[in-house]
Structure formats: structure tokens, C-alpha cells
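Starting off with a structure, shown below.
Every protein chain but one is kept in place in this view of the complex.
Labels A, B and C are assigned to the chains in the order they are written; within every chain, residues are numbered from 1.
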Amino acid sequence: MSQTSPVELAMAGRGRIDWASRSMPALQQALQRLLEQGSVAGMRIGISLVLEPKTANLVIGLQQAGAQVAVFAPPDCTDVEVIAALEERRIAVFSDPAANEAENLELARAFLRTNPQILVDDGAWVTRLAHREFPQLVESMLGATEETTSGVRPLRVMEEQGELKIPVIAVNDSPLKYLFDNVYGTGQSCVMALLDLTNLQIAGRRVLVIGYGWVGKGVAQHATALGALVSVAEIDPIKALQAQHDGHRVCSVQAAAPDCEVVFAATGIAGVLTAEHLASMPSGVILCTAGGGDFELPMTFLRAQGEPRNLRDHIDEYQLDDGRAVIVVADGHCINCTGGEGNPIEIMDLSLALQACAIETLARTTEPLVPGVHRIARDIETQIAAQRLAHAGASTEPLTPALEAALRDW
Amino acid sequence: MSQTSPVELAMAGRGRIDWASRSMPALQQALQRLLEQGSVAGMRIGISLVLEPKTANLVIGLQQAGAQVAVFAPPDCTDVEVIAALEERRIAVFSDPAANEAENLELARAFLRTNPQILVDDGAWVTRLAHREFPQLVESMLGATEETTSGVRPLRVMEEQGELKIPVIAVNDSPLKYLFDNVYGTGQSCVMALLDLTNLQIAGRRVLVIGYGWVGKGVAQHATALGALVSVAEIDPIKALQAQHDGHRVCSVQAAAPDCEVVFAATGIAGVLTAEHLASMPSGVILCTAGGGDFELPMTFLRAQGEPRNLRDHIDEYQLDDGRAVIVVADGHCINCTGGEGNPIEIMDLSLALQACAIETLARTTEPLVPGVHRIARDIETQIAAQRLAHAGASTEPLTPALEAALRDW
Amino acid sequence: MSQTSPVELAMAGRGRIDWASRSMPALQQALQRLLEQGSVAGMRIGISLVLEPKTANLVIGLQQAGAQVAVFAPPDCTDVEVIAALEERRIAVFSDPAANEAENLELARAFLRTNPQILVDDGAWVTRLAHREFPQLVESMLGATEETTSGVRPLRVMEEQGELKIPVIAVNDSPLKYLFDNVYGTGQSCVMALLDLTNLQIAGRRVLVIGYGWVGKGVAQHATALGALVSVAEIDPIKALQAQHDGHRVCSVQAAAPDCEVVFAATGIAGVLTAEHLASMPSGVILCTAGGGDFELPMTFLRAQGEPRNLRDHIDEYQLDDGRAVIVVADGHCINCTGGEGNPIEIMDLSLALQACAIETLARTTEPLVPGVHRIARDIETQIAAQRLAHAGASTEPLTPALEAALRDW
Partner (left out) sequence: MSQTSPVELAMAGRGRIDWASRSMPALQQALQRLLEQGSVAGMRIGISLVLEPKTANLVIGLQQAGAQVAVFAPPDCTDVEVIAALEERRIAVFSDPAANEAENLELARAFLRTNPQILVDDGAWVTRLAHREFPQLVESMLGATEETTSGVRPLRVMEEQGELKIPVIAVNDSPLKYLFDNVYGTGQSCVMALLDLTNLQIAGRRVLVIGYGWVGKGVAQHATALGALVSVAEIDPIKALQAQHDGHRVCSVQAAAPDCEVVFAATGIAGVLTAEHLASMPSGVILCTAGGGDFELPMTFLRAQGEPRNLRDHIDEYQLDDGRAVIVVADGHCINCTGGEGNPIEIMDLSLALQACAIETLARTTEPLVPGVHRIARDIETQIAAQRLAHAGASTEPLTPALEAALRDW
């Protein structure tokens, strides 16, 4: 087993964090404002995001703005170099790539015991844990933010059922998040991660994308752009019709099964691919998850077949009784986080700048938000978009008085 | 001047109307329901839509369902063959391709004097005329439907200003309309119409698209797919950022001007291209409008330069004082309606099925809608989408109890 | 029946010819050279090309350079306005849109009786007729040029079999022709013509392209760009593998048949779609030909089923005994010529500039070419490409002495 010293790890982590910071102008400006206005000074903030160089920039910026930051990340979404770099700055990191499920749960509990006033969550996993196990903490919280579609969905169910006790800003529901992070970011990086981890070619390959939300759309679009033959399975007829107009074959998972070489589950919903589906798939089919988690795939069934054979980094082969083999990438976890470095830096600049602004909103204790799922303010979004455009050397059409009048005219 | 007999015109019109009906299953099913349930029997319905074979199917179906239908269409959006085919069925058509502005206004007034109880409008032009000049008619109406973004915008302004006196169902605001008609329909057909009318090639051409709403997005996407070098000018930073991520150059009209060969105005807003912009454009620049109307272009300025030279059907050349020439397609009117046969049939099946359902909703006098801009019901949209998927041989993923439970779970 | 006067027709034709000439700088420069150098003064030249505004520019330019030009075009590839405009200039046109097969053959013979010294041919149809029926003419000719893949193929067979008696310059074999005209020109215009003639949508439609030569590649690429689900049938494994890498489904015609909605035959080879194939196709399948001719489709079988029903301009429906219907576009002739205005102007500028240069080469009687199929000189191609780049505002990288040295270095 190879051994690298903590100092070396931290140095490598620092380098990658600095590289990312160069391309994150919107986050830098939001953090600068937090620092100058002292909005989070002394506040306890818990960050539960995929741990990589971009999110580390948010963590470090919050610390520089005076917050006491604790970090949690599950074993499949963490990075030892980044952990080392954060620990070097005396930030409490609750994350261990080698943790099993029970150990990971203990880490999450320890993280919550730091009593964060604001939680930045991904998949609403820690927020739900807090609601189940830490009612007193929940009562004392200013609120949380949520990064993903997979997290907003259960939060809305909780809200409808009267179970959500805190305000949650659904960063995911900003067009700056779902139109960019989900489509261009996750779409691109999941397809790339598959190519990178397998060294296979996607041109000419039959790929099934389950779900045609923003992530599924992004995966399908990038796979098609690289020459794949994409089928889409989708419950909602309107989204399905859109997939059909985008040039994809649209059918059920069952109909696509006999013919498919790669499956991307992109729904954030448990059990969308079942053992029954697997039964009709060809031997050697490759399964992975885009944006969601391993619960979308029939991992329980597969793991019951016996220990998989590791073929290559992040590539495991399960043998079925009938002689067929199923290949699982990144242990069924979100492929671009576990098997790659996550979304491109510029995309995360948008999402993390939104996170920083959402934290700012929650921290403004004079106007507390009521419990429930909230959207981010429109003018924050507009400002962040303008910052990124400027950074890319692009610009909007100026809004002249004549245009403004035309817009108001009937 | 060529002469064709009314009977020949009607026959040609009928043929094209029949051809379209073959690919409009969703409209046929909606009309069938109106017929069977007698929902519009005896009702006066005024249709103000681009007059072509697809809309004619809505008109005829309403007549068959027992309505008294009157039709209005402006001179740049009408079709003599379709007029002849409708008149053969004794439908009152208020439309003359040779009408000047004043005559067209008179036709619209005559149309409104048929006292329609329900108006199907395009661009809210007749609805606004009725509000200005026919207050008593407006009072007696059940409501209207609106087909376009250009029409919904002023209707919302009217609503905000308390000027909208009737319920209007914004068919345009259904994802089945704006995601399909605007992006795939108008986008595709405007680019095609340009190629068809000019016989030019778009690959390698520098094209400026003003506006990155759904229509602008569609135009930009289809032009890029065919090899154009697209620049996008857009007021809203979020849409502008999206254009940049879609691979377009994003800048102001002024910045794109010196370099651009073709301009598509796709905003529905008056005055987005000005005489000042023209001053920096190269001689021979081609101007056209996608989805909106000639008010987007500097037609007043151009027409003041003297009579244009007609180069080819629907292609006019204006000479500027400084020796440069400006080419205008379809007299600045929406290029795919004036210069082509409008949207593809399948796309209009979606929009017109929505229209038929919106009429059904307004006709249900027992539950009248309040004045204001309304959306179409979600289950109507879902049903229409499913009908079209089935017609295309595609299908959705079945919603199993397990999936339903997963969707409700937190 | 509508009636338009010859003067009106000629005026319309002239307008369209002038419009095209604006975007054909390479042709204009080649014709200018012929004029200045007197290369074709007094020479008899026969042009057998699709008759439309672009080819008319070649015809007129040759006349202006002093040649005696005669023109032939088959009934499905001609244009009354262009005929009128050419006849106004006293050019002999042997073409009648109403001619039946026998009458068309007589027109071709009359055309050959003008004793052309140089033939410009399309599909080698007139060249083969001359070889069969006019041996003395053939003996006296300087040579011919050939525009298409479909024509070069039989000419090469003739050459191999010792039957080709004259030099033929295969304009088609220039990369400036096959890489541009076939891929971007025919590909784009055939897909457009289908959309234009049917008003249908191609997004989401299952399209079978037979043949993956340059035309088939172009059709498949443009159909895919517009959202079609394309299958490709191809004899050659290397081309088939390329189609697969380009993201198309690759299979036999038979395998694609049960599922296909539109068929493009793009091979130039007789009988590639058979009555047997039709037997497995769904009712309502749409057949058309891209770049070749009606001999690729089972027209004999279809015509034997009885008179088709005309549904719309250029759209006929054949009823089969088993109740299914087959729709044929443009009577099975090349869809973009019969049903549209042919290739885009800029594309034809390349092809026709090559034609003008090929004529110049053949006219140089001091260095006669030997019988056989010849290529066009590389420097001519380079010059034409540079002219078009300049016209489009583009430029090449300058070849510095350092680069030249690097290219020669080992």
C-alpha cells in the first residue's frame, strides 16, 4: 500500500484548491462581501458537500470571514488531499474515505454535535438525520441550504407532510444551479468520468439514460454529442416528449434492456433500475449513477451475488448465477464525484456563489425565514450571472430606456 | 398576373389541410371530445391565428363540433388556398393577402363585429383591439386564448395595470407550447425558411440572434447545428449565460454588428434592432424576424430610404444613403409564417390541441374563470404529450407502486 | 390551370439568376478569365445540368465568353422561369417539364445534334447516350466533364471495359466537389426539401439512410443535427464503421425496415430499395432519393400497383394490395432538385467554378487529354478554395519560410 505524508497531501490539496480559486470570481466576490460585512463572524456553519477543491474554497472563505466551519463528507465523496489541506487550516473535517456505513453515520452524528447554526447540505441527508435524531439542534438552527434535486424532492415531501422544521434555501431550484450545474456540469462530468475510468469509447455505444430531468438531459446531450446512441426512460410524458424531440429514442427501461451497453441512472429516486431489468440485459452491461446515489441501482441484489471482482480503479464486476456479468462503476455512487473531480470549476463557481449568498440570507437573523423550502432571490442570481459573463469576456445587451418602455408597453 | 380559379384554390387547400390532419392525432382527439360532448355547439368562436393548413384543421373541427366560427388573419400570415377551402365550407374568413394596414384594421373590426364569445388570438393583437374599441363585446366574452410569447407579455402588463377585463388562457405558457413550438417548431422553421427563401447556405455564416428566449434559443440551436457562427444578444444575464454555455458568442448587438451577415430578431419586443445598429453593419446584411413581427426591425427607417428593390420572392433590398444595402426577408414579418408554411405539423398538433382544450375550458360556463392570465391544467398537458408519444411509437416508463412510493419517501 | 406570360417568367428567372450571381465569386472569376483569354470563343458547348439559377449563371457566362451554348435538362430537373430567362438570351434550351420519357429522350438527341465539342454532364446520362447513338459526334468531341458520383461510377466502368472514347474530367472527384457539394450541399438541401415539401418535423423521426458515401453522410449528419433517429445501411464495412462512430445505428435495410418512417436512398445505384424491403415497412413510410435518381427505389413495383393519389405538391401515395400505403416524394427523383431549388448557391459556386475550369482545360486544344477519367488540377482547386474563403471573410494561416522548412525537414 502506498504511503504519502500528511504534509505532501496537504501541499497537493492546496495546489488544487488554489488552481480552482483562479476560475471562481463569483464565489470570491460573495465571500469578500461576507468578510467585509461580518455577516457570518462567529457563526457555526456545517458544510456537507462533496469534498473537493471547489467546495474547499467555500469552506476556507467562510473560515476567513470569521465562521467556525465543520465539514462532513461521505466516504465515496471525499478526497484525502483536500482533507489534509483543510485540517492544516484547523478546520474540523468529519470524513474518512475508508469508513463503512456505520462509521460514516457516526461521523455525521459527530459533525452534527458541533451544533451548526446553518447547514449546507447535499441530498438533504444530514438535514434529514438532524430531523430524525437531533430535534433540539433543529430547533436552534437558522436554517439550511440544499444543493441537489435529490435533496429538494424529499424536503418538499417533508414540507407537505408538515415535518420540515427549518427554512431551507433550495439552491438547486435556482436556474443558475439547475440549468448549469445539472445540465452542463453533471452532464459533462459524468460522461467524462465514465470515459476516463473505463478508457472506453462512447461513440457508437448504446446508452440508456434513466430520467430526463436536468441531469439526465445533460448526460444524454453530452453522450449524443460524443456519438452515443441514447435511449431515454422517463415517467413524465412531457419530459419524455422533450427527449424524443432532442433526438433520443424514448422507451421504458424494460424495452431498452436487451440492447443496452451502458446505463446511467439520473433520477435521484430509489430503485429505478431493478434486478428484473438486469435479467434482460446483456452480459457486460456497465451501470453507473449520475447526480444521485447508489440507491438508484440494484446494488443490494448485486452484492448478494457475492464479492465483485475489481477490474480497474472504480470498476467492479459482479457475476450472476446465469453466467452473465454486470459491471458497476464507482460502486454505484455518483460517478463524477467518486470517480472524477466533480463538476467543472466554473460551474461550481455558480453553485457555490449561490450557496454563499444563501448562507448570507440565512445569517441575516433580523429577518428570519419561516420553515419551508425557499428560493434564492432573483437579483442575487442576476448579479452572479453577470459576474461570470464578465469573467468570460461576454456581455449582455444594454437595457436602453427605449427597450424598457417597449417591455412595459401594450 | 397568374390567375387560378377559386375551385382550384380550394382543392389545393383541401389537399394540404387533409395532409396535415394525418399527423395531428392530439388535435383530432380534442376535437372529437368537443363534438361528442357538444361543449361548443352553437357558440360563436373567433380564430385569429396564422392561416395555414394546420390551423384550418382547428377551424374546421370547431365548425364540425357545432360552433359558428369566424376567422381573421393579417395579410402577411394568410394563404389564399386555405381561405378558399374554408370559404367553401361557408366559414367567414376576414383576411386578404393584398390588404394594406388600414384595410386590414377594417377586416379585424368586421371580424370582431361577429361578436365572438371566445377569441383565439396570436400576439394579443385582436384582444387588445377589442379592449380599445369594443368594450361591450369584451364585457360579453367568455374569454380568450393566446398563442405566443409576444402576446402574453402585453397581456400580463394589462393585467398588472388592471386593464385586462377577460380571462385569457396563455396557451403559450404551457411547456407543451414553449418547449416545443418555440424551440423546435419556430426555431427549425425560421432557419429553414431563410434557407428556402434565399437558397443561401448557413454553414460558415455569421448569424446574430437577438433574444435568447425559447424562440431565440431554437433559432440559435438550429443555425449552429447547420454550421453557422452564432452570436447572441440578450438583456437578461441568466439567459445570456445560458447562451454562452450553449456554445454561442454572447455580446451586444452593437458589438456583433460590424461582423454580421444575417440578423434574426427573436424577442417580440419593438425596436430591438435600430437604425444606429444598422449604421455599423456591412452592406448586404440580411434581416429577418423569428416568431415576432416587423416592429422589432427598423422598418420605419428603412422604408423612409425609398422604395426597396425586389430581388426574389420575399427578398427586398433597401439602399442606404451611404451606398450600403440592407436586405429584408418577408418584409420584416415573422419569416416562417410569411415566407414558409409555418411550424411543422406535429408541433402544431401540440399547440392546437392545447388551444382546443383551452376553448373547452372557457366554454364550460358553469365554472367561469376570473379575468386575468391563466395557465392550462397540468393533466391536459400530460394527456396530450402521451398521445403524441404514442403516435410516434415512443412510450414512458411505467410508474410502478414501488416507484410511486420512492417518490413520496423521505 | 394558371397561366403566366413568357415575359413574366423570364423576369422572375432573371431575378433569381441575378440573386445567385451575387454569391458566386469563384464562378465569376473563372468566367471572367474565359472571357478575357477567349478560350471558348466560337466553341460549341452542351450543358446537361439540373436547370436552376446557379447553373444558368454558368450557361450565361459561357455565352458571354463567346461560346455557342446549348442546354439540356430532364423534366424533373428543370425550371420554366430559368428556361424563359435563357431563351430570352437566345440560348437553345432542350428541356420540357411536361415531357414524358420518350419525349425527353428526343430532346436529348436534339441537344446532341447541336454537335457540342464539350459536354458538361450530370449522371453521365448524355455522355452514355452519345456513346451509344452518336459515335461520330463522340469521335469529334474535345471531351466532357461529369458532375456526380452517380455519373463517375459508370464512366469508370466504361473506362475499365475500354468503352470510354473521350477524356472526361470528373469534377465530382475533386475534394472541392465531393467534400462540399455532396456533404454540405446535397445533405442539407435534401433534408430541407423533405421538410419543406411535407411540412413534417424530422426531430424524433426514424430515418433510414441507404448508402454512407459523401451524400449519405451529409443527409445522415443533417438529419441527426435536426433530431432524427438515423439508421444507416452500407455495403462497405469501413464506411459502415464510420457511420457507427458518427453516432448512427448501422444495420441492413431489412433490419431497419419494420421501424422506419422515412427512407433516403443515397447510393446512385439501381435497386438498393426493393419491393421485398417494402413488404416489412410500416404503412405511411415516406421514400425519397438524395443525389441519385428514381432507379434506386422500387418505382416499377409501386407504379404497377395503380395510379398514386397526389396528396400535396410532389407527394404521392401508392396503395399496396395488403392495405398499406407508401408515400413517394418528388416521384422518386432526386428530392432537392425536383422538389427544391437544388444546392445552396455558395456550394454551387464551388462546383460550377470547377466546371468552368474543367471546360477551360478541355478547350486547351494544344494539350489534348487522352480518353479516360481525369481529375482536376490541384492548383485550380486551391485557388477556388482561397477565393471562397476570402469572400466569406476567412483566411488561411500564412506559410512562412520557417513553416515551409519544417514541412520539408526530417
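Note that in this section a contact is a pair of C-beta atoms (placed from the backbone, for glycine too) under 8 Å apart; a residue touches a chain by one contact, two chains touch by 3 or more.
Since the structure is predicted, the reported quantities are computational estimates derived from the model, not experimental observations.
Taking the complete complex into account, the chain left out of view touches A, B, C. Between the chain not shown and the residues A:Ser140, A:Asn310 or A:Thr400, the one that touches is A:Asn310. Set against the missing chain, the residues A:Ala92, A:Leu105 or A:Leu226 yield one that touches it, A:Leu226. Checked against the hidden chain, the listed residues C:Pro135, C:Pro175 or C:Gly284 yield one contact partner: C:Pro175.
Of A:Glu106, A:Glu159, A:Asp173 or A:Asp196, it is A:Asp196 that touches the chain left out of the display. One chain is missing from the display, and on subunit B it is touched by residues 203-204, 224, 226-229, 244-249. Along subunit A, the points of touch with the absent chain fall at residues 1-4, 8, 15-16, 18-20, 22-23, 53, 184-185, 188, 192, 195-196, 198-201, 203-206, 222, 225-227, 259, 284, 310-312, 315, 340-342, 344-347, 392-394. Summarising the interface, subunit C meets the missing chain with residues 124, 128, 153-155, 157-158, 161, 163, 175-176, 179-180, 183-184, 210, 233-238, 240-242, 244-245, 249-253, 255, 269-272, 274, 381-383, 385-386, 388-389, 392, 394-399, 402-403, 406-410.
FYI, only the chains that are shown with their structure count from here on.
Farthest chain from subunit C, judged by C-alpha centroids: A.
The centroid of the Cα atoms in subunit B and the matching centroid in subunit C are 36 Å apart.
Rounded to whole angstrom units, the spacing between the C-alpha centres of subunit A and subunit B is 39.
Note: centroid distance subunit A to subunit C, computed from Cα atoms, is 52 Å.
Among all residues of subunit C, those that touch two or more other chains are 203-204, 226-227.
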